[in-house]
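Only one protein chain is missing from this complex, and each of the others stays in its spot.
Now for chain A:
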Amino acid sequence: MSSLAVPQAEPRAGSTPGTVQDRPPLRRRIALIPTVTLLLGAIYCLLPVAWVVIAATKSGPELFSTFTFLPGTGFADNVRDLSAYRDGVYWQWMANSALYAGLGALLSTCVSAVSGYALATYRFRGRETIFNVLLAGVLMPPVILAVPQYLLLAKADLTDSYVSVLLPQILFPYGVYLARIYAAAAVPADVVEAGRMDGASEWRIFTRIALPMMIPGMVTVFLFQFVAIWNNFLLPYIMLSDDEKFPITLGLFTLLEQGANTPALYTLVITGAFLAVLPLVALFLVIQRFWSLDLLSGAVKS
C-alpha cells in the first residue's frame, strides 16, 4: 500500500547482465519485439488524431479530392467559419463543457473526499451497507437513471437548465471508492487520534490534517471525474433542448447530424472535433506526471 504515494515506480534496477550477455542475439531480439509492438500500438492510437489534425487544415473541396494525409490550405478559413457558425455557438459549447466538467468535478471530488474519509477512518454501524449501496450505483446503466431523472427533474421544472446536467453527476460512486482506498492508505490512524487528543473537532481534523494528506489521491479523482463529465453525452442529450447550453460532445453530434444533409458542414465538424480534442490532450500532457494511477492498482490489491 505504501506504493500509493509514489507516482511512478522506478524501473527495476539490478537486472543480471551476466546471464543475458552470454547470448547477445537473443537479447537484441527480445528488446526489439516489445519496442516494435509498442510502436505499432502507438501508431494505431495516434492515427485518428493525426488524421483530424491534417483534415482540419483542408477546405471543403480538398477534403474529398486530395490524399488524406496531405495537409490542406483552409485551416484559418475553417476556424473562421466554425466561429461564425450560428454566432459562435461552438465556443459557447466549449465554455459550457469547461463549466460542467470543471465545477462538476470539483464538487464531486469534495463529496468523494469527505465520504471516502468517513468510510475509511471511522468504525460505525452501517458502514459496509452504506458503502455497498453507494457502489451499486456504478452498475446502473446510465439510461436507467437518466430517463427517470429527466422525468423527475421535469416535475421540478429544472430540465433544460445547467443544473439538470450538473447535479446528477456530482455523486460518482467510483470516486467515493477510490477516495476510501486512498484515505485508508494515506491517513494514519494515530495522526487522527493525536488530533483528537489535542481537542480538535472531527471536522477540523478532516480539513486540517487528513485532507492535505489526501490531496495527491484527490487530484486523480478530480481528473477521472473531469474526464467522465467532459465525455458524457447521454445525460445532456436527454436533459437539454436549448443548444446554447450544450456541452461540446452534444454540440458536435448535432453538427454531424446536420452535416449528413449538408456535406459543407463536414469541414466544420472535423475542425470542431480537432479543437475539442486539444484541451483534454493538453491537460493530459501537463498533468500525466502528477497523477497517480497507482491508485488503481492499489485499489485492486486491497
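Convention: a contact is a pair of C-beta atoms (placed from the backbone, for glycine too) under 8 Å apart; a residue touches a chain by one contact, two chains touch by 3 or more; residues count from 1.
Definition applied: contacts and distances are computed from a predicted model.
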Out of "Cytochrome C", "Ethanolamine utilization protein EutN", "ABC transporter permease" or "Acetolactate synthase", which one is the UniProt protein name for the chain not included here? "ABC transporter permease"
Contacting the left-out chain in the complete assembly, out of A:71, A:102 or A:142: A:142
Sole touch to the unshown chain from A:31, A:95 or A:264: residue A:31
Residues of chain A in contact with the chain that isn't shown? 3, 8-9, 12-16, 19, 27, 30-31, 33-35, 37-39, 41-42, 44-49, 51-52, 55, 63-64, 67-69, 110-111, 114-115, 117-119, 122, 124, 127, 130, 133-134, 136-145, 147-149, 151-152, 167-168, 170-171, 176, 196, 199, 201-203, 206, 227, 230-231, 233-234, 238, 248-250, 252-253, 256-257, 259-260, 266, 269-270, 273, 276-277, 280-281, 283-285, 288, 293-294, 296-297, 299-301
